[in-house]
Structures are given as structure tokens and as C-alpha cells.
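First the structure, then my questions, so here it is.
Of the protein chains in this complex, one is absent; all others appear in place.
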Amino acid sequence: MKSNFAFNVDNSEYSICEFFKHTRQYTEILIKNLNAEDCQLQSMPDASPVKWHLAHTSWFFETFLLVPHLKTYRIFSSHFQVLFNSYYNGIGNQFTRSLRGLLARPSLKEVLSYRHHVDNYIQDLCCYYSELSPKLIELLMLGIHHEKQHQELLLMDIKHAFSINPMYPAYSITSGNMHLNKIAAPLKWFNFETLILEIGAKDTEFSFDNERPKHKQLIQSFKLASRLVTNMEYLVFMDNQGYENPQYWLSDGWSNVKQNHQNAPFYWIKKDDCWYEFTLNGLKPINLNEPVCHVSYYEASAFAAWAGKRLPTEAEWEYASQSEHAFDISCKSAHLHPHPAEGEGLLQLSKEAWQWTCSAYLPYPGFKPFADVAGEYNGKFMVNQIVLRGGSCLTPMHHLRNSYRNFYYPHQSWMMSGIRLAEDT
Amino acid sequence: MKSNFAFNVDNSEYSICEFFKHTRQYTEILIKNLNAEDCQLQSMPDASPVKWHLAHTSWFFETFLLVPHLKTYRIFSSHFQVLFNSYYNGIGNQFTRSLRGLLARPSLKEVLSYRHHVDNYIQDLCCYYSELSPKLIELLMLGIHHEKQHQELLLMDIKHAFSINPMYPAYSITSGNMHLNKIAAPLKWFNFETLILEIGAKDTEFSFDNERPKHKQLIQSFKLASRLVTNMEYLVFMDNQGYENPQYWLSDGWSNVKQNHQNAPFYWIKKDDCWYEFTLNGLKPINLNEPVCHVSYYEASAFAAWAGKRLPTEAEWEYASQSEHAFDISCKSAHLHPHPAEGEGLLQLSKEAWQWTCSAYLPYPGFKPFADVAGEYNGKFMVNQIVLRGGSCLTPMHHLRNSYRNFYYPHQSWMMSGIRLAEDT
Amino acid sequence: MKSNFAFNVDNSEYSICEFFKHTRQYTEILIKNLNAEDCQLQSMPDASPVKWHLAHTSWFFETFLLVPHLKTYRIFSSHFQVLFNSYYNGIGNQFTRSLRGLLARPSLKEVLSYRHHVDNYIQDLCCYYSELSPKLIELLMLGIHHEKQHQELLLMDIKHAFSINPMYPAYSITSGNMHLNKIAAPLKWFNFETLILEIGAKDTEFSFDNERPKHKQLIQSFKLASRLVTNMEYLVFMDNQGYENPQYWLSDGWSNVKQNHQNAPFYWIKKDDCWYEFTLNGLKPINLNEPVCHVSYYEASAFAAWAGKRLPTEAEWEYASQSEHAFDISCKSAHLHPHPAEGEGLLQLSKEAWQWTCSAYLPYPGFKPFADVAGEYNGKFMVNQIVLRGGSCLTPMHHLRNSYRNFYYPHQSWMMSGIRLAEDT
Partner (left out) sequence: MKSNFAFNVDNSEYSICEFFKHTRQYTEILIKNLNAEDCQLQSMPDASPVKWHLAHTSWFFETFLLVPHLKTYRIFSSHFQVLFNSYYNGIGNQFTRSLRGLLARPSLKEVLSYRHHVDNYIQDLCCYYSELSPKLIELLMLGIHHEKQHQELLLMDIKHAFSINPMYPAYSITSGNMHLNKIAAPLKWFNFETLILEIGAKDTEFSFDNERPKHKQLIQSFKLASRLVTNMEYLVFMDNQGYENPQYWLSDGWSNVKQNHQNAPFYWIKKDDCWYEFTLNGLKPINLNEPVCHVSYYEASAFAAWAGKRLPTEAEWEYASQSEHAFDISCKSAHLHPHPAEGEGLLQLSKEAWQWTCSAYLPYPGFKPFADVAGEYNGKFMVNQIVLRGGSCLTPMHHLRNSYRNFYYPHQSWMMSGIRLAEDT
């Protein structure tokens, strides 16, 4: 098979079909320590079972590539078209989201068969069309990046599911503790000057529709923190009655924490007067030098108000990430929980925790959704949500860009979300 | 091991330890067609995962027999004491009932180990105490009958869980259809004269605390239907606007069906203008000669009002079940769905579907709960529930008595509940 | 107008029309201290605005007497037929119960005009038919007793509404404190022998349908407390961790108090470490000698369990109330809060607080609802509720009988409900 789309990964040139294959394999690597029961857990409506992620990502390739573009394709199961449709009204009905955890059937084994069925046909597709059309390449890239999004979701969701179990199972028993004695790099502030900047994805790279079109924005001068807020800094906020003082909080945020009797980040647990944190490596004592994570927008905003600072806009973040200060230590090994900041420059941009901006998730001027049914990808979610920028330790490789826009509701915190402060100049 | 408690099963004499063993084995027979994912399903707070039933029944023996009475007993896992406590406040905390489906760990495999661990120690107990004390025999009998109750619950709960899945998985693929052409025996009415009757369990047999003490009641003359109401009869009620006419309904019942947009028994599904029923053998067309089942008290009561009859009191049922008319065809093979009435006499008393009475579930005069912690067994549920009498095709063997009192909330219908009519004379 | 139905009130003979007139006037006396805004309050779905009670009782006479039986009757407003229908599906639609407090229009003034309009026509009816038919007398009596029920509801509902207001308005400022120094009569136990008793209303007196038919019951010997449980006795229960110990509680009751964070009777309020009680005379310190009131069935049952006693059945209560011991001090003046027990014999039967029985509210054997549309009066509520017997200080005169069956859901406590203990012998 001749490569019809070459790109660079770790200094090697891969074909898109290899990219597809690696991505699909990596998903299955992620579940190697999970049993069939683990893979079925759905601990809240916002989360999905691991098994569902495995099936839905396959459904995506089946529905948008194989069915319309490969004549020889044989549907694996007509039931799956409904069961594993997430939210595509253009495709048809969907199984009720909050009940996904009740699908014991198909079993994990059947779902893996479904995956391999789809994988084989995609290989066929690549062979059949020796030169894939731009349209097919675009859809294949979309499917691959879609799967990468679900790789992070899968880790977020199994973490949430395990956190409900009083035995606190560990997703991975490899210790995340080699950096126990590291001190977080000191906080610095970088200055950025007023300018008119072009925001959005470059024409030459893959991106989601929500990162387009490129457009100009007038950005006033500002300062940005060199690293994420640490657990230690967040504990000072907590000790200063941060959760008891409404003056720091948005009104909806205050209602939210009071209603949930919340007084700490999402996975924090107090035992015998000490704070612990549930992680994918199990329950462990809070490490003061690590970035605080699993905070909601309400908490991020309250912390910033308490600190006399603010959160950055997404344009400010994009501006800074393109600057000379931007610096992201390349982690040799993947990690399941953020590490303390280390080194100089603008640190922890995309490898530790997503960063809440103060920007509402809205269409860029002139925004056009993807064509056809895939058009439901991003646009219809552009209300009530807040943009996060950067990336996290759970984000798979080869997925991010400076223009990447992640988004969640302001009350959510089961994603790997952290805080980077900004300030007016 | 010398048998210290002999009783008759299928004309053979069994020791209580053999009774224990058979009962425990039968539970595991019930799950032989289920995979680990099936066993974890919890489709509503009222239901529990199969895996949880497997563990909880073991917890019962561990907690009430082994821990207090066998010095050499080694606890399997301290976590399980909380996880598998159902509602015994006297024992300690309980894991939140509605979240039982989120316990991927312990896995099914571990739970089966737990079962065998407990089984082995109970065997030890039987050997160690060559003659079990009356107290221990009583607790063992309670544990065995407790497990038999959970055998029926397990079937009810997996049926409910599978019913949510649009693929309608069958618990058993053995056809339940050999009686497809059978016509239900015609409905007759039996007369019973006014008398003062002694109600309640005999002193010489095992019973739950709620069947005691024996006491006298004055029962006025009445008539009782010879068999259960059939699907055909219930369809006439439906065709007569039974679900649209409030005059037949209790006020709370009317609110209940309107709020749930209910217009048929619980597992009935209309497809292409035909009624189907979800059963443990999968989805099948309604068989008009079978007893209607999975009806709530509200539906049973509305049907009776529409028919110009009423439901029997539990005392009336007990009276009739002791009469010369009482007749229950012994099913050679277990069945997973009720069969049409066949033969003469007072039919379908205990082998097809439980029968709603019009009696609130209340303590008998002079009621005393079981001693100690097992005292939470029945008494604390004696409000807001209605008594059902008889038994069902899902009830395991050697479990029932004429005095047996089953009870559910009036809105519930995931149990195998049917209707037998009564009338004043 | 010739009296066609004479009965005895305070040793004078009244016609039924005079009975009607007195009853209607008394309702308006009850609102003389309330302004239009007070009369519109609906503080929970179970309660209705005073204004609604005023209109609904008139609607009852209009709908069941005037429209069908007086040709010359002119409907006051067609809107009112829907707005003031409580729950009579046989009559037609009803305005949503929980929104009754949103009916600013009709104004109180208009509702009073509606009352007088109806009153005038009923007078006409009495004149027109110089001898009222038994059917009309029956309906008129039903309407009068229906209005008397709403007189008590009106007081219950305004009490609840005022209790929400942090200014704690008093319905009446006449002090209820003249008995501040009275000591409650000591508790005695009366023995009753086993017998077969005829239960239910006499044929010769008015009664609701639920008190009929008379029928025989076998009642086992029992003991009954001479008076209601006092606040002092209830405080001992509270001090003994009554609300913290699940062993005393029915399972549904335990869920109920825990969910509502309840640790005292309904209108009790702790201020500066002292218990106060909201009454129709405003907020006042707890009087230890008064009967405890506004307790739910769950609380009554838990108190009885803690005390090692039980609640009486309704048949036991009726038996005792007909005995030689029965004794009810006739209060010269109406009172708005129960008084301490005073005197000898079986005290506080019907003039202080309703008494929870342990009997579910069910039809008597052979029960037949009232004929026609008034048939929705009682029967359709015969599930999920518990019988209370006796009467309360809020019950108007000439309304009660020994056979009177009041009923509420076990969690409710905004009615004037108290506790009388019983015991097996």
C-alpha cells in the first residue's frame, strides 16, 4: 500500500493508515488492565462505559466512512447503529445516554470483534482506493482524532467510575510517585504586549471545525503565569475560607458548591484530618507541588478572584502559546496524573492539565460546521460551556494544536482541569 | 457427619447441611448462562445486580452464623461487610443501594471465591458442632430461606435489567412455548362459609417472623375464583378503556399510571399494533391463555373494580388454600413464565404468579421480630406495602407455606404478580 | 319553613336548614382575622388557600345539590366549576392542585359573593321543597359535614402557611396560655377483654361512606392508655436519641426523618437551646404537660416502639370509646391548641388531638361508596394511608362520631395528630 498522506511522528514518516492502526491499537492498550465488568461501568450520565467508547469510535468509522464509501461493507449489527450513536440526530435515533451502563450485551468480547471487523474493512478501504480522495482522508483524520478524544474520555470515565467504589481500585498500579520530592518551579509572570493577532487553526493542518476560520482579534496587553496553580496554593485558598466566602464566587458557582456541600476539588477526600486524592493510581496523599486538578470553572474563577487575578481569555492563551516563552517538557513516559512544574519559561502548557479560560465557548466569526452529518460535531454545543486550552497528561500523543479548543460546562470537573492565572497590565 | 435435622424433600430425608448445600448450588446453577457483565447490571434502585445477590447471601451466613458462632472463622474481606450489608443498621453502615451496579470490583470471580470460602466454613461448622444447637439450626434455616428469596429476586432483577436492552436478550433460550395451544381452564367460583379461623404459621415448621404468632380471625363468607385472571381477560379490560377511566382506580393508582403513561402491564410492548411480552425467554407474542402477570396493586385493584369484584384478603386466601378445593399441579420442570390453568379445583395457588390481596402488610397481633440483629428481617417494612400470597414459577422449591406472606409496594410490578378475584356473598 | 329534619344541638332542636346556616356562618367566622393576602396562601401542595376552601365548599353545594336539583339555579361562574373542583373526575377537569395559591382572581371579595349566592339558593331549595326528600337531606348533610371537614383543614392550612413566615404571625392573639400551670393527669392503663364487637356507624345517624357497613370483628384483649402522650414524655424519647436510633423506626420512617433532617415534631423550633412550638397563637415555649402534636405516623410508631408499647388498632379504639371509661371533658370555649389532660377515665378522646392507630385505611367488608358522583368521596383514597381516630381541638362541633375514620399518609404531620399508646395483655 502506497502512503497517500505522509506526516511526521517522532521523526518518522507515517501513512495515514498506519496512523489509524496505531491509534486503534492504543485504545486497546488502554484497557489491558480492565476486566469486562470494569468496562461496563457508567457512574454518571456525563460519563460512558469504556465498552461504549470502544464501540462508539468504531461506529464512527462505520457510519461516516464504511457505509457511505465502501460498497463491499457488511454491517456488523443493525442494533449497533442505534446503540452506539452518541448524539447524531442526522443519523437517526440514539439509545438513552444515561442507560449506557445497562448494556451488558453486546459483551466486551463482541465489542472487540466489532472493532476488528471495522479495522479490517478500513484496511480494505485503504487498499481499494490506492490514492484516498481528500474527502476520505479528511473523514479518516476526523475519525482518528475523534478516537483520540475518546481515549482521554475513557480514562476520565473509568477514573470517575472507580472513585465510587469504597475499595478505590487503581487503574494502574505503576507508581506515579517518582516525583515525590520535586519542588514546583517558582511562579513567574510573563508580559504580553497589545497586538492584533490571527487566531485559529492553520489551513495546512488538521483541525476540528470549531478552530476555524482564522480571524483577527485585538488583544490588549496582559500578564500570564508561568505555571499552573499548585495544590499548596489551592490549600491556602481553602484555609482562607475560600469555600465559605461568597464574595469570591460567581452566583451560580456559589449555589453549586453549597448545594453539593463541596469544600475541596472533586477527587479530594479527607481521612483522619488529612487530604487524599483519588487518582488512576489509586488513593494517595495530596502532593503539594503538583498542579491542582479536577476543579470546575466555578472553583477556578473563585480561586482567581481570591488571588486578585483572573483567568486568561482563550485568545490570550493562544497568543502566549505561540510566543518564545512557550516551553513544554516532553514527558518520556506517559503519566496518569500531573507532575510538578520543572524548568524555565511558560511551563505546563499542554502535558499536565487543561486550563480554564474565561471565554465562553462560541463560534468564531464566520464559523461553518463540517459538511454533512458530521456537521453535528461541534457547533451545536456552542452555548453554556467554557473553553479550556492546552491539554493534559491523559491526552494522547499527536492530538493537540495551539488552536485546540476543549470545552466543558462550568460545573464539571471530572476532566483533568487546572488553573493558570492571568492579570491585566 | 450425623444429621441433626431431618426433613423430607422429594420423599428423601435430607440433613440441614445437605439442604444448605443444595440451596447454595442451585443459586450458582441460576447464573450458568450469564456472563460477568450481565451479573453486574442494576437497572433500577429497587433491583440489585446478580453479583450482589451472590455476595449478599454469603454475607448473611458470614455475619449471622460464622462470625458470632465459629471461632476459627477468617473474614474474607473487611470491605465486604459494608458492601454487602443490605439494610441491617444493627450491623453497621451499608453501601448506597442505588449504586450497587457500580461495583465492578469485587469481580464475579472474586465473589464466587467468597461464596466458596463461606460454604467451606459452614461445612466446618456443621462438622465442628456434631449436634447443632436449636439456635444455630434456626439461623441456618433462616439463611437458607433467605437465599431462596434471593434466588427469586435474582431472576426478577436480571429480567428487568435485560428488558432495558433494545436487543431483548433471553436469560434462557429453552422455549417456554410447549403450552401454546392450551386453553385456560374455565373460571369457577368456590364458596367459603363464615368462620373463626386460626391464621399463621404452624409451630412445628420453619417460617419467617411475619407469619407469627398464630391467631384467630373472624372471616365472613366469601367466594374465590378458581384460577388467575388471564391475559385475554385483561385485554378486555384494556379494550374497555380500563386505563383511561379514573372511576376504576384508586386515586394514587390513577396518578401513578398517568404519570408513567402506562397503558398495559409492565413488560408488555406494542409493535406493529400487536402486543408482545418480554420474558426470561426473550420477547414473545402475548399468549391469551396465560395468567396476566407483572401487574401492580393499582392495576389489580382497577381490574377487580372494573370486573365488579374485589381482591381477597390475606386471611381469605389462607382459608381457601387450606380447603379441600386447593390443588396445585406439580410442575415437573421449572418454568420461567406462568402457564395456563389446567385441571379442576382451586388452581394456580403457588406455582404461577403471586396473588395481590387487598390486605395491607401489618404485624399480626402479638408480633415479635426475630431476636437480635436478624430482628430487622421483616418488621420494619410493615407500612405502605401490600401482602401477596401464594408463590410463582420463579419461586424455588421447598420455600413456600400456606402462611407465607410476600409484600411489595402498590406501584411495583417487576415481581411475578398476578390477580385472583374474590367476591362477597 | 317547616323543619323536615330535626336533631339535637346543645339540647335545642334544629332544622337541617338552620344546621346548614350555622355551619356556613361558622366558616366565615374562622376568617375574620385574616386579610385577603392571608387567604390566598398555599404553602405546600397538600394544603389549599383559605380562599379556595371558602369557594370549594360552595362549589360542592352548587354541583351536587343546586345544579341537579334546583331548576331555577343560575351558575355563578362557569370558570368556578373547574377552578374549585377538588378531585371529582366524574364532574370534569380540575385546576392543578399545587397551583391553587396562584389564583389571585377570583378575589376574596368575589369568593364571598359566590358563597352568599349559593347560600341564598340553598335557602330557596329548602323553601321550595317544603319537605326535602331523603335524597336531598342526605346530600345536604353530606355538604354540611364536608364543610366542617374543610373548617379543620382551613385552620391546618393557614397554620402551615404562617409557619413559613419568619415573623411567625399569629392567627389569633387570644392567649392559649390559661392552662400554663396545669399538670397533666397521670397515665393509667385500662383493660379491655376479648370480644366480638360490631364496628361501624349506626344506621340511624349520619356518617361518611367509609364508616359503613357495620360488621363484626374479633378483638383480642388489650390495654389502652388513659391519655395522650405529653410533650414531656416525647422529650424523653428525643433525649434518648430517639431520632438517631434506627431500631425504633419503620424503614420508610427512618428514610423520611433522615432525608428531612428531622429531629423533633413538625412545628418545633429550637432557639437559643430551648424548644418552641409554632401554634395558631404564634410562637410559644413548649408546654411539657400538653399532648405532643403534629407527629407523623412514623414518629408515633417510633415513640411507641421506644416505649415498649404499640399503637392501638382502629377497632380497639372504637371498642374503648364505647366503654364506660370513655370520658371527654367538654371544652366550654374552643381552643386552637391541645390542653393538658385533666380528670379521671379515658381522657382526650376527641377534643385535643387525633390519635394515630396502627390500622391501614382500607374498606370495611362489604363497603359501598356513596351513589353517583359523590362516590369519589372516600373510597378511592383507601391505599397508602393510616387511620386516625378521635378528633381534635380544631374539629368543629357536631361533626364527630365514635365510628369516625380520619386518614392521612404516614409521613404527614400538618394535621393535629397525637399519640395514644396501647399494649397486648
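In order of appearance the chains are A, B and C, and numbering begins at 1 in each one.
Here, a residue touches a chain if its C-beta (ideal position, glycine included) is under 8 Å from a C-beta of that chain, and two chains touch if they have at least 3 such contacts.
Everything numeric here is computed off the predicted structure, so don't read it as measured data.
The chain not displayed here makes contact, within the full complex, with A, C. Although one chain is not drawn, the whole complex shows that of A:P49, A:G143, A:G253 or A:P291 it is A:G253 that touches it. Of the listed residues C:I31, C:A55 or C:L103, the one in contact with the hidden chain in the full complex is C:L103.
What chain C contributes to its contact with the hidden chain is residues 35-41, 43, 79, 82-83, 95, 99, 101-108, 161-162, 164-167, 169. Against the chain not shown here, chain A presents residues 87, 89-90, 196, 215-218, 220, 246-247, 249-254, 297-298, 301, 358-360, 362-363, 365-366, 380-384, 386, 410, 424.
Throughout what follows, only the chains that are shown with their structure count from here on.
Averaged C-alpha coordinates put the centre of chain A at 60 Å from the centre of chain C. Multi-chain contact residues, meaning those touching two or more other chains, do not occur anywhere in chain A.
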